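Shown next, in structure tokens, is the structure this report addresses.
The complex appears here minus one protein chain, its other protein chains still in place.
Letters are used for the chains, namely A, B and C, taken in the order the chains are written, and counting of residues starts over at 1 for each.
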Amino acid sequence: MSDFELINVILLFMITLVALAVVAVRNLLAAGMLMSIYSFLMALIWTNIDSIDVAFTEAAVGAGISTVLFIGALVHVGTEEKPLRPIHWPALLVTAATAVALLYGTVGMPRFGDVTSPANTSAVAAAYIEQNVEKSPDPAGHHTEAAAESHEGDYFHGHVPNFVTAVIVSYRGYDTMYETTVIFIAGLSMVLFLRMRKSGG
Amino acid sequence: MREQSILRVAAKMMTPFILVFGLYVVFHGDISPGGGFQGGVIIASGFILYGLVYGGADMRRVIPRWLSDALLALGVLLYAGTGTFCLLAGYRFLDYTALRPSSPGTGEVIGMTLVEYGVGFTVAMVMVTIYNEISEGTVPEDGGDGSATAEAPSSGAAAGRDAIRPGTAAPPSAA
Amino acid sequence: MIRNNLPVLVIIIPLLAGLVTSFSRRLPGFAWAWVTAVTWVVFAIAVALLREVLGLPTGGHISYPMGSWTVPWGIEYRVDALNGFVLVIVAGIAAVVTSGARLSIEAEIPADRQHLFYSVWLLCITGLLGITVTGDAFNVYVLLEIASLATYTLVAMGKDRSRRALTASMNYVVLGTIGASFILIGIGYLYMVSGTLNMADIAEHLRVLQSAWQQGDMTYRRTVVTAFAFLMTGFAIKLALFPVHSWLPDAYTYAPSPVSALLAATATKVGAYITFRFLFTVLGASFSFNVMPAGVIILICGVAAVLAGSWIAMRQSNIKRMLAYSSVAQIGYIAIGLGLANPTGLQGSIVHLFNHAVTKGGLFLALAGVSFRRGGVTLRHVQGMGRRMPLTMAAFVAGGMGLIGVPLTSGFISKWYLLSGAIDKASYASAVALILGSLLAVGYVWRVVEVIYFRPPADPAEDVREAPASILIATWVLIGASLFFGVNATLTARLSAAAVRALGVLP
Partner (left out) sequence: MSLGGHYNYWIAILLMMIGLYPVIAKPNLIKKILGLSLFQTGIFLFYISVGKVFGGTAPIYFEPAGRDPAMYTNSIPTALILTGIVVSVSTTAVALAIAVSIKRAYGTVEMYDIENADRDDQE
């Protein structure tokens, strides 16, 4: 087993334990703390699986801001969860059914880390790495073939070392615009529900 | 307030470096890992550290509410505005070649950087707003918009800390 | 410049306007006028877009790549007859509801939050329009999150009238997030077997796989089957199809009145559109209906929705709650049309998107008027209001007729298509359900009409004036459209026929 897989397995084992602890523990403050540990472990796993940007975001947003959110909310809400009977059978049933459906889907799946899987050999992924994606001509007459010749080699080739940021901001920049709108709405809702309470009486 | 002084000195020393590192992450989004989101969150964590140590009132003096609300929308407007500028310049929406028609590659990089700033602004200000509003209830209000009465600014952190200690009842939250 | 950028302008204008509105704290009058103007401009663009799409040869579509990146690499907007039609429905309802909502919003939302309410209102409309127009699978998830988050916030803003708006919003957050996560799992599984995220591109890769399955080479078949199951569950939650509809009644009842009107008329329609798009265009009709039992499952849920929704609606004292359960039943009709999967049934389902949007929007606006004048919407509030609020109550009765499907109302047109579709397919269970649904609808509409006209007002001395003109005009625009398109249904029939053709090969 390569060292990558060894680290991966150990981290996955640890994160499963922490996830179980988050659900099991009754003191919500402890659950918040465990959630922060969970996010840091997930950031480690993602670093190990070579997706650095997501690890960076998970550490900063998942562990940082989520913990601030949870602890802040607990200050208002109190940290004790009422004791409850141990197993909630209908929920277990629904969860088990979903798990079986998901596992059924993984049976024929390409193997983990397999270079030849459709996702990794698709023309879309390859072009993002070679960064030779051409622009389609638009009605106003830009980006036609003639225009491309005049600045050959300048068509956004290799300008951006970090492929992920190129994909996020340039090729699929439209997604990121809406993502910023999503976090804007989250900010507005915090203002609407928490701040206005004082003047709202 | 003696036991606060260590925290204060440490925070005062660290905050500038956190902000500079956050700006670095935003600027170098396309070279090294990172980008608008991660940088924005790091900048926000600098402000939140300051807010934790110096209390909510001081933080609202550093970033008044109207400023954080304005920057909240300005970030997304910067992003959508760049796209609309390309639209008005005759290209398609979000086609950054419009920013530097002579050399599309440079136009692309300019567009990316502008957009990363927009994202960085919005994310930073949202996280600051989240912290401001979530820690709102801990300061015992007695009217007055925002100015948390005359008592020592750290009461916010103190009240917060007492409430968190397990077993104590939740703070008297005004209905 | 405007002509060839139509698909993007429909989304960018409400987005930018929504962001600018969040600054307008000190000019309350300005916010409503600005938002109404924006929604009417968006409606005009949507109509122009639909006219341009109908001009294309059948099955043609307008493609708009974002940032001019060639399609599978960049995100693309693809507008054909189906989503052009849904776009016009959503934009039209948004424009009319916003125009009539000023007084109702001022009554129900505290003054210092109205500018933020309008901002979130426009962003919700942006999200709904975005889902309708986009041609990229992951973009659907992001826009779905925008529309959902905006809806959670709008519903929870009803907390000043009743604290139960908060619990309604909380339940909606939990169920909506599970639904969105199921959709994300489905998109992930599809991405895994196709490697791309553009809907048309995924469809191509799936056709290659499906033809391989016919030859017995079962690569990735289980993964696509699971993707189908999770996508359908996620869309069913977003659509509030019967078994997973529990978030809808509370959300519509305790949301501010204009929010209920907007959501009832647009949110579920966009959910239905996305189900159509994924079932027919992405997964392919032959796979969804012949290989997978989509038809049977959706039909069963539709029939159950019609019967259970109408039955529970009959026992509600709060009229908004009654209309919410009636919405669950009407979504059942759309599901029956989808489940039949033959041209007439599909056309009935698509035309019912329009008819139900217009009818239910008008009914909820009428209730906004009642809530504005009477302060509530239970049977006690409307008792004996027949003479005091004649126009509002007449609108309510006309809308009720539309729900039942009385001839000369648009409800009848869609019921007619659905019934003939059911008979073509010889599925008598759904035909019986359609008729039973109408009878049950008579039950719950008549119960309210009887209280309005044949009971004396609770305290005759109270002087109750007619609903304000702005709300009345908006109500009657929608109810008038519901009646007009019942009498002269050529336009909706032509649009829905084009939409069915745009769905391509039927199973």
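Some points to look at:
Note that a contact is a pair of C-beta atoms (placed from the backbone, for glycine too) under 8 Å apart; a residue touches a chain by one contact, two chains touch by 3 or more.
Please read all numbers here as calculations on a predicted model, not as lab measurements.
Counting contacts over the entire complex, the absent chain touches A, B, C. Considering the whole complex, the residue from C:L49, C:M66, C:L116 or C:V173 that touches the absent chain is C:V173. Those residues of chain A that touch the chain absent from the view are 1-2, 4-5, 8-9, 12, 15-16, 19-20, 22-23, 28, 31-32, 35, 38-39, 42, 45-46, 49-54, 57-58, 61-62, 65-66, 69-70, 72-74, 76-78, 81-82, 84, 88, 90-92, 94-96, 98-99, 102-103, 106, 109-115, 117, 119-121, 124-126, 128-131, 158, 161-164, 167-168, 172, 175-176, 179, 182-183, 185-187, 189-190, 192-194, 197.
As for the chain not pictured, it touches chain B at residues 32-33, 35, 37, 123, 130, 133-134, 137, 170, 173, 175. As for the chain not pictured, it touches chain C at residues 138, 142, 145, 149, 152-153, 156, 159, 163-164, 166-167, 169-170, 173-174, 177-178, 181, 184-185, 188, 191-192, 197.
Convention: only the chains that are shown with their structure count from here on.
The geometric centre of chain A is 29 Å away from that of chain C, both derived from CA atoms. Note: centroid distance chain A to chain B, computed from Cα atoms, is 21 Å. Averaged C-alpha coordinates put the centre of chain B at 36 Å from the centre of chain C. Multi-chain contact residues of chain A (touching two or more other chains): 135, 138, 140, 142-143, 170, 173-174, 181, 184, 186, 188, 191, 199.
The multi-chain contact residues of chain B, meaning those touching 2 or more other chains, are 69, 72-73, 76, 80, 83, 90-97. Within the complex formed with chain C, the chain B residues making contact are 69-70, 72-73, 76-77, 80-81, 83-84, 87-88, 90-97.
Per the touch definition, chain C reaches chain B in the complex via residues 1, 5, 8, 12, 15-16, 19-20, 22-23, 64-68. Per the touch definition, chain B reaches chain A in the complex via residues 29-38, 41-42, 44-45, 48, 65, 69, 72-73, 75-76, 79-80, 83, 90-97, 101-106, 108-109, 111-112, 115-116, 118-119, 122-123, 125-127, 129-138, 141, 145, 160, 163-164, 166, 169-171, 173-174.
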